[in-house]
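Have a look at the structure below before the remarks.
Just one protein chain is left out here, and the rest sit where they should.
And now, chain A:
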Amino acid sequence: MKDLKNAGKFYAHYLRPYWLEFLITTILIAISTWAIAVAPTYMGRAIEELTVYVQQWANPATRAQASFTAFNHTLAIFVLLYLIDASSILISSLLLSKVSGYSTGTMRVGLFRKMQRMKVQYFDSHSDGDILSRFTSDLDNIFNAMNQALIEIFLSGAQFIGIIWMMFTQNATLAWITMASTPVAIGLAAFVMHQASVSVDRQQDDIGRLNGYINEQITGQKMLITNGLQQESVAGFQTYNAAVRKSNLRGQIWSGILNPLLMGLSLLNTAIVIFAGSWLALNGSLSQGAALALVVVFVNYAQQYYQPIVQLTSLFNMIQLAITGARRITEVREQPDEVDPKNGRTLDGLKHELVIDNVHFSYVPGKEILHGVTIHVEKGEMVALVGPTGSGKTTVMNLMNRFYDVDSGSITFDGVDVRDFKLASLRQNVGIVLQDPQLFSGTIRDNIRFGDPEADQNRVEAAAKQANIHDFIMSLPDGYDTFVSDEQSVFSAGQKQLMSIARTILTDPRLLILDEATSNVDTVTEAKIQAAMDNVIQGRTSFVIAHRLKTILNADKIVVLRDGKIIEEGNHEQLLAQNGFYAELYHNQMVFE
């Protein structure tokens, strides 16, 4: 119910701009319902007029009067009514097609815009697949529902009201009798749908487990083959497959039963109406002819009466998916935005020093990651952060350009807290090179000038040269116009890393944060990347998060983090002399003869 209410709010928000379209659609559908309801009477009249014509024609006395005029006239009205019906439905379908296209378009762009504003925390705490599926399957479900269900809801609703109205104008007693079974039908439908959704949930769990098994096994196929485990894998598969078959059967039956059940009920209802009608005809106050005509009319109504209900229940799944989609998108919309201070200051380079002062930080409340970290960095210094996985190195980096904010303590540029700067200004001054060099689809040029799309070729080339990647780019047939896609890249991890360094060089940041690549790069390539990094570091204040010590031997200061605390600090020689954690790490990584 809560979902339904929220979904209502969600759709009201996105559909409000289209109130005029909805108004016109409502009017048009009302017109079409009227036309459809009235048209059969003209058909009846045409046949009646034809009968009259035949009778007049058959009688020599009146043969001269027999004329087709009335018949043709009535038939023309009949055609006209269906033309009105068809054009009303056409226009309202066109309007609703526009509404569903435009409103889902607004949702999609809105979701993207929201994504750009949200805190990094959200992305770190949700899987990419989950967020992405909100763009794909959830928006898809919403679009499908709008595209197909919206017009059906209008039509079925109008049809339902129209039939009830027509029935009551003809005979109230029979109208009540026709409608009497409605609660039973709706109750039965609700029961079956509930059973279906329970079984479908269970079935989804089993399918999830089966898919998990298939995924795990096939992804690990190399291991299965080298250990000769294919037969065992097939045997294990059978259990999951059998479970899916069992629960799926229930789900399939419950959801498949609904339609025949409602059709049967409609037939049953027709029988009841016939009983009641013929009872009225035989025992009632009506004349036999009138009663007979009523029975004929009501048999028609009884058969049509359930149609809208059947239609709507067949849309049930679709609507349910759209409600879920609305919930999942609303979840994103309700996430807090990054805090950009009002009247924030503009940061213009680092003049004296950057101070990380007694910083405490936790990603999850109660689970502190940094326990009072203090680091002083003079302008122009290179500081290296070293420590085992989970020691908090990357966390320190996350705080400097405010991907996250400190719990207590502060980070200051020349005495001004980072939280007092305009977010954009802070980030323009702090350049980062990430471990995983995410490139974007587009040309190499577009990627290098990512931070400044206005940059000209000279600046792009200059940056590429500093990053030692220019020669490689020129060796490609399309040079800087070579297309990069992150999916199936022809570039090696090392080449991508160099491009991402060029990308950072181009923006000429005052403070640099370099998160070193850990894997996928051999030590020779790493040395090349190191040379490029050295170019960038020159003349800039920089932080290097080091995984391989070879690259930081020349740092002005090496800070060793362990479990969120600084345990050693100094330059390479000093730390080696201490013969502590750093020295051990160094001996682990380096080759000694």
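Here is the rule we use: a residue touches a chain if its C-beta (ideal position, glycine included) is under 8 Å from a C-beta of that chain, and two chains touch if they have at least 3 such contacts; residues count from 1.
Following the convention adopted for this analysis, contacts and distances are computed from a predicted model.
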| item | value |
| --- | --- |
| Hidden subunit of the complex - UniProt protein name among "Thioredoxin", "Sarcosine oxidase subunit alpha", "ATP synthase epsilon chain" or "ABC transporter ATP-binding protein/permease" | "ABC transporter ATP-binding protein/permease" |
| Full-complex contact with the absent chain, from A:75, A:179 or A:193 | A:75 |
| Residue of A:244, A:505, A:537 or A:566 in touch with the missing chain, whole complex considered | A:244 |
| Residue of A:187, A:220 or A:380 touching the missing chain in the full complex | A:220 |
| Residue in contact with the excluded chain [from A:322, A:430 or A:444] | A:430 |
| Touching residue (missing chain; options A:132, A:198 or A:474) | A:132 |
| Residue of A:27, A:253, A:416 or A:474 in touch with the missing chain, whole complex considered | A:253 |
